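Here's a structure for you.
One chain of protein is taken out of this complex; the other chains stay put.
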Amino acid sequence: MSAFLTLLFRNRLAALGAVVIMAILILVLNIPLLPLHDPDVTATADRFMRPFAEGHLLGTDHLGRDLLSRLLHGTRLSLAVGIAAALIAAAIGSAIGIFAGYFGGRTDNIVMRGVDMLMAFPYILLALAIVAALGPGLMNALIAVAAVNVPFFARNIRGITVGLAGREFVDAARLAGMGHTRIVLTELLPNVLPVIVIAMSTTVGWMILETAGLSFLGLGSQPPQADLGSMLGEARSAMISHPHTSIVPGLMIFLIVVSINLLGDGVRDALDPRLRSGALSRPRATTLVKRHGDVPPTTDDLLAIQDLHTEFHVGKRNLRAVDGVSLAVKPGECLGVIGESGSGKSVTALSVMGLVASPPGVITGGAVRFQGEDLIGAPYESLRQKRGDRVAYIFQDPLSTLHPLYRVGQQLAEAIRSHDSLSKAETRARAIELLNDVRIPNAKSRVDDYPHEMSGGMRQRVGIAMALANEPDVIIADEPTTALDVTVQAQILSLLDDLRRERGLAIIFITHDFGVVAQLCDRVAVMYAGRIVEEGPTQAVLDAPAHPYTKRLIACVPELGGGRRELAAIPGLPPVLDDLPSGCAFAPRCNKAAKSCRQGEIPLQGPALRTVRCLFPERTL
Amino acid sequence: MGGYILKRLISAVPVLFGITIIVFLIMSLIPGDPATAILGSYATPENVEKLNRDLGLDKPMVQRYFIWLGNMLTGDFGRSFSLNRPVIDEVLERFNATMILSGTSFVLCSIFGILAGVISAARQYGFADKAITFVVLIGISVPSFFLGMMMILLFAVHLRWLPVSGMYAIYGGGDLSDLIRHLIMPALALAAVATGVVARLSRSAMLEVLRQDFVRTARANGVPERRVIMGHALRVAMVSILPVLGIQAGFVLSGAVYIEIVFQWPGVGRMLVDAILARDLLVVQGGVVFVAACYVLFNIAVDVAQMLLDPRIKT
Partner (left out) sequence: MPALKIEHLAKTYPRKRPLFGAAPPGVRAVRPMSFQVETGETLGVVGESGCGKSTLARMLVGLLEPTEGTIEIEGKALGTADPSEFGKLIQYVFQDPQSSLNPRKTIRQVMEAPLKRLHGMAKPARNRRIAEIFASVKLREEFLDRYPHEFSGGQAQRIGIARALAASPRIIILDEPVSALDVSVQAQVLNLLADLKTRFGLTYLFITHDLAVVEAVSERIVVLYFGAVVEIGRADRIFANPRHPYTGLLAESAPVVGRSLAAPEQKGIELPDPLNPPPGCAFAGRCPRATDLCRTREPELKQMGEDQLAACHYPLEN
């Protein structure tokens, strides 16, 4: 709770809203203590007095009643009615939503049909019909506004509940012997509650507006009782001659609603976990570069990553995802980069073309050279021209990486036309040719398919075709087969292997699977906690790993044909990236670690193309 | 396509029935004798008896509903006592004016809302984003009827640029330019809130979409950034913006009630409020059913647009 408040008030606008609304609340709650005129006593002689008149701070209205007094009484009434309507609507709507969402099936269907019918009305028609039937009056306006808002809550909360009810912890609760009522109350409700609060805080302002509106129309509070809406409604006829009688209540409504909205947005931001982690920021077109230190000199590799540093700046934490990585590929070569999650392998790959999401990603050092030209910090247009054209990517999940609403042919055509000005017919022919190249059967008709109409394996072939579209020199494949079934994986791997041999492509292949690396890659680099710990020809590394981490990681992986057995495990967990130990990051989990392992910088050393970052390697290189 | 439209139209039939049932049930909440309540000050014994006979008010509720429904299906919405003419004639005439007003506002709020949302998202945390967010906040917080009144004060009373109220000038008006001059203020006042809501939603939808993997793919393919945002991202964001436009159309129609009152616009909303105050319940009943039915049809159009936009929706 206190964490929530801190978070809320860190948002200055929300704090401002909170202060204003609190001030208004305190004022109206203390009305009995204030020296105010009776709000309903008329004095026709004193009508339409201007603000700052003696005895009437805000002046008087058309019946000579004190505006300040009426304003405060009206505000109290408007707030009370608006908040009451919000509470009623939230309680009833949420109950309906949770009920329908949890039980699903026919119950859900029937309940939501009814809700849809209510939502088929423009809301005010429903409110007007209710008021027409019950007769004008503040209580009836409250009922109407609450009733009209029930469907919004019901639908919103139902959506959330359906998502939660499908989560595994609900299944787990059922297996633990909990009944429906208990699951709804103890498993679902605590998770839905923040959403209800968010929905309420963002709609209560709206409901105050709606009740004010009904009163403005003369259908809410009846004379002489004043709420803000009816004050405005009564003042309308004298608006041109005596505008202050309209402006005073109008500004008050605005002030209340604006501060409630500010506060509501703050509440939403503070309660929504996705917003809290800052995840809802848009990644820029290229990764932010804030390079410190010297830029390494040019080499003659096709693509060289040199002493690359990429960090994630999340709040006050600096996660060093890539911490001085150097890699290089030559034409026709396949380099494997292997590591567990959090080792920095994907971030390294994405840094090459500035595709690390930023915020929070920042490239803080090093260089990426394509044919000698440094890509880090290159102007956007020069980077864009190389993206897909010289260096292309294949990503992990082929469903989410393809555009869901464009046909695959259109997507291929666009990839081509971003770099080449070909005619429509030519690009289409080229797209079909590409689909043939990646061995999609019946390419001529599949070119007009949408991604959702294809299987996972076919989609990944499209992903590969897209990467090949502009005949790049380098392909960076970021776990391209992880989301696929083994039989499909085998097909994709052999396709990639053929393509690279036919076309002399350089491939950087990111994976966590030693079997895949062994079959596809010439060389392999092993990463741990943002650094390369070992690099060398694939066969040499797999047969005779030099780093204890590599050795033990290989031992962890069960291999087909090994029979039933106890598996070797590495104790402990990978380190946290914003709190890396000094020295070797693997030392805390290593049985060979000595005191010298835990201090200073341990260099990557060894003969050319066979290096290890260890003081006590498993074998000398 | 044709099949989908047909399917949606057929599925609208139960919704339309539902609407009539809800209105019927609400109207049966009227305390006391319905005929007396409907007739209000016109409740002479002859009138009461005639109405009871016409509407079958002495019959059981279910039967009464079907009589009412049958009458409506043949275009008979009853007769207004306060206006002394058939309800349907009055509603049709007023609906025309409401459509001009809310249609204009709806187009304005869709265009400006989406545009503002996209710019805001593409320039997140930049000056444009902050400025738009601020204006939007004001827009969604100010009551449209107050905004309308202030606009009248400023543009009509002080600056004398635009007419104070009405739909046409009383003398010598009636052409299109006259209508437009009368339309500007109410349409803008009505559009303000909806534009704010659409802009907010478009911004968050765009931010959501821009984080998705296919945007990274497009960038990795070297697709120019303008095209990434206006093509790839907006297209997908529209899938979640479009239903909100459908809902906003309902809000625009609702807001029109206030605006029609403030600007003396001769629309359905003003008719309904006048009818409620005059206790002319048949007008209320007929007006509500008619407008709600039109809104249902409009939402079918939105669904069809959604289907055209998103191939994943199976026809």
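As written, the chain order gives the labels A and B, with residue 1 at the start of each chain.
We take it that contacts are C-beta pairs under 8 Å (C-beta built on N, C-alpha and C of every residue); 3 or more make two chains touch, one makes a residue touch a chain.
Computed from a predicted structure; not experimentally measured.
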item	value
Given A:S246, A:S358, A:Q489 or A:T611, the one touching the chain that is not displayed	A:Q489
Chain not shown: contacting residue from A:A176, A:A429 or A:A594	A:A176
Which residue of A:M458, A:A546, A:L577 or A:C597 touches the chain not shown here	A:M458
Residue among A:A518, A:A540 or A:L580 that touches the chain left out of view	A:A518
Touch residues of subunit A, complete complex, unshown partner	167-169, 171-179, 182, 186-187, 190-191, 340-341, 439-441, 455-458, 461, 485-491, 493-495, 497, 512-516, 518-520, 542, 552-553, 556-571, 573-574
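By our rule, only the chains that are shown with their structure count from here on.
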item	value
Gap in Å, rounded to a whole number, between the CA centres of subunit B and subunit A	32
Residue numbers on subunit B that touch subunit A, as the complex places them	14-15, 18-19, 22-23, 26-31, 121-122, 124-125, 137-138, 140-143, 145-146, 149-150, 152-153, 157, 164, 204, 206-208, 210-225, 227-228, 232, 235-236, 239, 247, 249-251, 253-255, 257-258, 261-262, 269, 272-273, 275-277, 281, 284-285, 287-288, 291-292, 295-296, 299, 309-312
In the complex, subunit A residues that touch subunit B	113-114, 116-126, 128-136, 205, 209, 212-213, 216-219, 232, 236, 239-240, 243, 246-247, 250, 253-254, 257-258, 261-262, 279-283, 285, 353, 355, 357, 380, 384-389, 392-393, 395, 397, 400-406, 414-415, 418-419, 450, 452, 463, 466, 469-470
